[in-house]
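And now, subunit A:
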Amino acid sequence: MKISRKLAPVLVLVLLSATACSKASTVSSSGGGGSSDGSDKLAGSQTLQGYDSLPFKDILAMPEGDVKVAGKEKILLGFSQTCFNHPWRKAMLESVLAEVKRHPNVSVVTVDGNCDAAKQSNDIDDLMARGVDAIIMSPVESAGLAPAARRVMAKKMPLVLLDRDVPAEKTVFIGQSNVEMAYETAKKMIADMNGKGNIVEITGLSGSSPATDRSTGLKKALAEAPGMKLLAVGDGQWVREPAVKVMDDWLTKYPKIDAVFSHAEESSWGAMQAIKNAGRCNDNIKEYTHDGSAPGFKAVKEGQFQADGNYSPFIGDIGVRAALGALEGKPIDGAKAYSQPGSYLQLPNLPLVTAENADQWVPKGWGTFELTKNPCK
Partner candidate 1 sequence: MNEPAATMLAKPKMQGVRERGPAATATMRKYGAGVALILLIIFSSLQSDRFLQVDNVLNVLRQISIVGVLALGMTFVIITAGIDLSVGSMLSVVVVYTADTVQTRGVFLGVIMALSLGCLLGLVNGLGVAIGRIQPFVMTLGMLAFAKGIALIFTEGQPVAITNDAFLAFGNGRTLGIPNPAIVFLVLLAVCMFVLRGTVFGRSVYAVGANEEAARLSGIPVRRVKCAVYVISGLMVGIAGILYASQLGVGTPVAGDGKELDAIAATVVGGTSLFGGVGTAGGTFVGAAILGVLSNILNLSGVSPYVQYLFRGGLIVAAVLLQRREGRGR
Partner candidate 2 sequence: MTHVAELKGITKNYPGVVALRDVSIAIRAGEIHGLAGENGAGKSTLIKILGGALALDAGEVLIHDQPVRLSTPHAAITRGISVVHQELVSAPSLSVAENVLLGHLSHNAVGGVRWKATRERARDALDRVGLAVDERTEMGRLSLGQQQLVEIARALLRDARVLVLDEPSAILGGKDLDVLYDVVRSTRDSGVAVVYISHRLKEVLSLCDRVTVLKDGRSQGTVDVTDLDEQRLVTMMTGRQLTAPQRPVVVAKAETLLEAIPTERDSGGLKVTVRAGEIVGLAGLVGSGRTEVARAIIGAEPGPYDVTVAGEPFRRRSPRAARRAGIAYLPEDRKDQGLLLNRSIRENVGLASLRLRSIAGVMRSRRDRASVADLAKRVHLKAASLEAPPSTLSGGNQQKVMLARWLATSPTVLILDEPTRGIDVGGKSEIYTLMRELTDSGRGILMISSEIEEVVAMSDRVLVMNQGRVVAEYSGHEITEDNISRSALLSAPTDQGHVQ
């Protein structure tokens, strides 16, 4: 292995160019230009089948065309996303862009918080410095972004929070309830099993708020069904590999498992893999899961999942409409005061996706990735 000094930079270059040539460029911002150039950047991924497939398009509905705000010809919105490490987060951006596209004089700047509260806080300052008219944010973390939220409100700028709340003043917080979604899924599971059976729970990353909420929803439903037995709880960390390991061990320990209640589709796939490894495909262990991706809905349709909790990322469009409405000075219909400062627009629960309604939901799910093969087939 003779490696000369000269080779080193060349190799780094090769690596860099390999990276640059990969599938598509990164989603970071659509400059201050026309509204369409944001969506062009997403040409590679067309999760969203069109504006009409947005599940919440009727909430705060708004006609197409220029938005008239006194003293402003063009409107620039700022969208601060948690990070883009997951397709769910990208799908949310798509719904933001879908709404923006309908209003020719509106454009949006997107910033990526890298899953880092400090970075996102700085991003908010950058957006304000850039002169945006309103800010839409999906916070990395509740408490950590409260000061940033206060800085926005101090500038009398509309601040719309999506998915996760912040304990500070805001124009409106728009979110779905993880607790209720998981409760619905669990109720379906209990009904399928006639109120009797042994189940295991694979959680999302221990300590993250959606994982905590989804566990709460399950516990609420189990409290109402004394015939159900929760055998064990394991940390699936939202992904596949840890789920395989815990499920491996549970299959060794428990001769009879009737259902797996998982917080995420990926972990459900992991559990199925473990069932296959253990040669227990014929046990007919049922899978109840959450995420609401298009491939997930397909899996429901094919009978691999019994139900998929429908936690939609397509809420960005409501955020845009709320921000534009606030700029126009319109009230936000349905927003109510709640325990935190500001108002809360609670979204109606989307129906749990089961074999009955899977067909109609497949086109409305997020994610373009391919459906995982059923390991048992």
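If you want to know what made the cut, all candidates are chains of the complex that A comes from, given by their letters.
What we mean here is this: a contact is a pair of C-beta atoms (placed from the backbone, for glycine too) under 8 Å apart; a residue touches a chain by one contact, two chains touch by 3 or more; residues count from 1.
Because the structure is a prediction, the values reported are computed rather than measured.
Q: Pick the candidate that touches subunit A in this complex from 1 or 2.
A: Candidate touching subunit A in this assembly: 1.
Q: Would you pull the subunit A residues touching candidate 1 in the complex into a rising list?
A: Residue list for subunit A touching candidate 1: 1, 3, 5, 7-8, 11-12, 14-15, 18-19, 22-24, 26-27, 44-45, 84-87, 89-90, 203, 206, 231-235, 239-241, 244-246, 248-250, 252-253, 266, 269-270, 273, 276-278, 295, 367-373, 375.
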